[in-house]
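One protein chain is absent from this view; the other protein chains keep their places.
Moving on to chain A:
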Amino acid sequence: MSVPKKPGGKALEVLQNLPRITLANLRPEPGSKQREKKRGRGQHGGNRSGRGHKGERQRGTRPRLGFEGGQTPFYLVIPKYGYNEGHSRRPQYQPLSLKRLQYLIDLGRVDPTQPIDLTQLVNARGVTVQPLKRDYGVQLVDEGADIFAAKINIEVQRASEGAIAAIERNGGGFSSSPSRSSCAGSLSQRECCQGRIWSHITQIAENRGYLADPEKIRQARLALAQKYGYILPDISKDELYHMLSMRKDVRQIFFGLAPGWVVNMPEKKILKPTDEKLLKYYSS
């Protein structure tokens, strides 16, 4: 074999100096391929061919899987219960831990100086939402609540109490609202807002729902600060207060954009209608 000139290049040197590799030159490493056992041939594969001695085993007439000789089998003794009934119709929320959110902010994929929304998280490839798999949005999980240190204005669909506490402890703003794009397919928006499915989330101050009473939200913030033992920072004195308190309108899907506007992407312009019939239609 050729002698390598520099360390670390042995394999490439060998490849370059030896003749061309073809199927005729290749051979598996000795000991890597083991011969398979052929049944019905030779001293070890023959005789009963690995089937055992007489009975149902050798004759291949064993009963079905789960049969217990006539005793009521296990899978019939246990009564049915609807644990998984309707599982494919249950709403699912993709979890997002605070640790991952902090990682995304540190790497500059999510901008903490702008309100963080489901669209921002998906653009940053922080979460992957699959609406066809009954994903109704994102939920915040409080893994990493102790290392979380970012002041953000975030809007997700669900969050655990510890996650809300961690965000508010760092002086951020939190609100929860259903993702309007996901429920547009199944129900109309108005049914969504007033429906019983989300009323327990959107109107409750503990979840900082977008339909909840602002006074109750303020009290809930104080209660949460007392429960988790931190002083609630006053965000009205913050320089980013305007950004932190930006909330979407009830029917708005994207921040800063309203329905009925036409976007001219090549010329980077937005055309807004002024006819009052159109405006009435788009705000209905």
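The rule is simple: a contact is a pair of C-beta atoms (placed from the backbone, for glycine too) under 8 Å apart; a residue touches a chain by one contact, two chains touch by 3 or more; residues count from 1.
Please note the rule applied: contacts and distances are computed from a predicted model.
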UniProt protein name of the chain not shown, from "Large ribosomal subunit protein mL49", "EF-hand domain-containing protein", "Transmembrane channel-like protein" or "1-aminocyclopropane-1-carboxylate synthase 7": "Large ribosomal subunit protein mL49"
Residue among A:Gln43, A:Thr72 or A:Thr128 touching the omitted chain: A:Thr128
Chain A, residues in touch with the chain not shown (by the definition above): 7-12, 99, 102-103, 105-109, 114, 118-120, 122-123, 125, 128-133, 144, 147-150, 181, 254-257, 259-263, 265, 268-275, 277-278, 281
